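Have a look at the structure below, then the notes.
With one protein chain removed, the remaining protein chains of the complex are shown where they sit.
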Amino acid sequence: MSAARVMGALCFAIAVLLLPACESTPPLSPTQWNAIETRSVQAPRDEVLRAAAAVILDQGYYFTASDQGAGTMTAARVPLVYQDQYRRTGGMRSSAPVDTIAVWVSQISPAESSMRIQLRESGEHIASDERVSAFWNAVQRRLLAKSPPSDPPSRQEGV
Amino acid sequence: MTRRSALLHTTALLALAAPGLLSGCQSDVAYSQSALNSLQTREFNFTIDKTFDACVGSLFDLGYTIRSSDKRGGFVSAVNQGSMLQIKLDQLGPTNTAVRVSTSEGGQTRVDKPLIDAFFNTLERRLLTAERGT
Partner (left out) sequence: MNRLSPILISLACALLLGCEASPPMTQTQVDALEIREIEAPPDRAYAAASNALLDSGYQLHVSDADAGIITAERRVDPSVATNTAKLLITAILTRGMAAQDQPPDYFGVCVEILPRTASATAVRMQTYLNGRVEPADSPASQKTVQELWTLMQRQVLMKDLPVPAAAPAPTAK
């Protein structure tokens, strides 16, 4: 066996071992995630929560967890590619990879709240300033529309 | 390539790959009940309300997604790609709260000391930041 061949094999093996350690971007620190995902809203906590719940539904998500006391809501929607897996593994109880949004609203002052928006796509944590801002803008719009999430239609179904 | 050199070749590859493969096999450390308690539970000199909020914030910071939450009952659980954290808070006094963290992987309870430590460190930092802010 030639020395060159042995060297080649060694280099290949080392490369294989080292490859998993190579990540294209370094993972974000908790502080960086906090900065990307947090926005301030000029409204009381409960109003922001209501507006956020409305936007979550507007964007086609369904709630998977909610705790008004804690100010948290988590919601999911199923990507088309995983719909079959979702159907075959128990629907909402299934472990199919889904897109999720988690929102945490906390009060800063009586008229100001902080809103944290965490996005996941097929289980993967997404760092997207743009999408967080888009959600935040939609919440602001809902808040601006006065009585959120929107005025009921003229149709009244009294009982 | 002769048979002998092929054997050498394979042995060299296996020898190199072994540490990498073995590092993936994480053997579970057996903890005594008291050791487990001291590892999983810590007390904080903050109200249960502030501690709960800081717990939620820490879960977000660590990239976990809230799966269920009950502030009134002092319980919150969160997941991150198969790994789950369950947190239980108990009010020991007006400004004294016990936080218990348990970890599981793929639905099975597995004590993950680095994760528990990382959670408590983040929680401590959050509580201290909140204190400075007030």
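A and B are the chain letters, set down in written order, and residue numbers restart from 1 in every chain.
The rule is simple: contacts are C-beta pairs under 8 Å (C-beta built on N, C-alpha and C of every residue); 3 or more make two chains touch, one makes a residue touch a chain.
Nothing here was measured: the structure is a model prediction, and the numbers come from that model.
Q: May I ask you to name the displayed chains that the omitted chain touches in the full complex?
A: Counting the whole assembly, the omitted chain is in touch with A.
Q: Sort through A:Val41, A:Ala76, A:Ile101 or A:Val139 and give me the one touching the missing partner chain.
A: A:Ala76
Q: Would you indicate which residue among A:Trp33, A:Tyr86 or A:Phe135 is in contact with the undisplayed chain?
A: Considering the complete complex, A:Tyr86 is the one touching the chain left out.
Q: Which positions on subunit A touch the chain that was left off?
A: Residue positions of subunit A that touch the missing chain: 49-50, 53-54, 57-58, 60-69, 73, 76-78, 80, 83-84, 86-88, 91-93, 96, 98, 147-153, 155-159.
Please note the rule applied: only the chains that are shown with their structure count from here on.
Q: Can you check how far apart subunit A and subunit B are, centre to centre, with Cα atoms defining each centre and the answer in Å?
A: 21
Q: Hey, which residues of subunit B end up touching subunit A in the complex?
A: Counting only subunit B, the residues touching subunit A are 1-2, 4-5, 8-9, 12-13, 16-17, 19-20, 52-53, 56-58, 60-63, 65-72, 76, 80-81, 122.
Q: Would you pull the subunit A residues touching subunit B in the complex into a rising list?
A: 1, 5-6, 9-10, 13-14, 16-17, 30-31, 33-34, 37, 64-67, 69-72, 74, 100, 102, 104, 106, 116, 118, 120, 123, 125
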